[in-house]
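Here the complex is missing one protein chain, while the rest keep their positions.
Coming up: subunit A.
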Amino acid sequence: MPAPLLVPALVGVAFLVLPLLGLLIRAPWSDLWPQLTQPQVGQALRLSLVSATLATLVSLVLGVPIAWVLARSTLPGRSVLRALVTVPLVLPPVVGGVALFLVLGRQGILGRYLYEEFDYTIPFTTTAVVIAETFVAMPFLVISVEGALRAADARFEDAAATLGANRWTTFRRVTLPLVAPGVAAGAVLCWARALGEFGATITFAGNFPGTTQTMPLAVYLALQSNPEGAIVLSLVLLFVSLATLLLLRDRWLGRSGAPLA
């Protein structure tokens, strides 16, 4: 192997791996259990899991149809639509949080009516957490499912049509089962992204233990007052991320091509 490639590659790997090793080395292993069983930790973990799962469900319900429109419809301006939908991928999350606040906040463009008509405010509630996470994570699902739809053989849909299936039946009984591995992979990516969400959440939902303080927020807060606690919380998130990655590789990504081929 040529050194001009090998050396930077090794440096790069070290750069990516060393911080994680540091986390493991500095972890207060003897003190782990008491730290983990603190009520604050359990609360944050539960809130994180629940809100990330809800955000993933919302993303599935809204994102799969978006992916279908992008991949299958002949709607004009689809490329513009795709660009709009994927903006949150590159947008700094904190900007997303500000944008959500301007629209859904108590004085926001839509939020004002919610407040005036129904006396309901979204910001600084668990709902806000789910909305912020969905905003940031849904594009991952859309991109993944759209890719799966494009890769799936559309002629199966022709075959379904000649067998009397209208487009909705075809979607439910043929298209969706065919792209199920892609949908699952997208959902896992989306869930992982929602779990790690920080910027949009703290901006739009605030940082209230029990209602809006998710794991990443708890880590950030703990780092100022209780660094050991921050390390323990980080370990939990690292573990969840690694588990997700393994799940993706073994259960879906590794085999996704096989059943379709």
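Please note the rule applied: a residue touches a chain if its C-beta (ideal position, glycine included) is under 8 Å from a C-beta of that chain, and two chains touch if they have at least 3 such contacts; residues count from 1.
Note that contacts and distances are computed from a predicted model.
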Review point. Looking only at the UniProt record of the hidden chain, which name from "Na+/H+ antiporter subunit D", "Sarcosine oxidase subunit gamma", "Cysteine desulfurase" or "Molybdate transport system ATP-binding protein" is the right one?
Key: "Molybdate transport system ATP-binding protein"
Exercise for review: Quick one: say which of A:V58, A:V174, A:A187 or A:L235 touches the chain that got left out.
Suggested key: A:V174
Revision key, fill the gap. Answer key for A:V11, A:L24, A:A83 or A:L163 versus the chain not shown reads A:L163
Point to revise | In subunit A, positions touching the absent partner | key: 153, 155-156, 158-166, 169-170, 173-174, 177-178, 180, 259-260
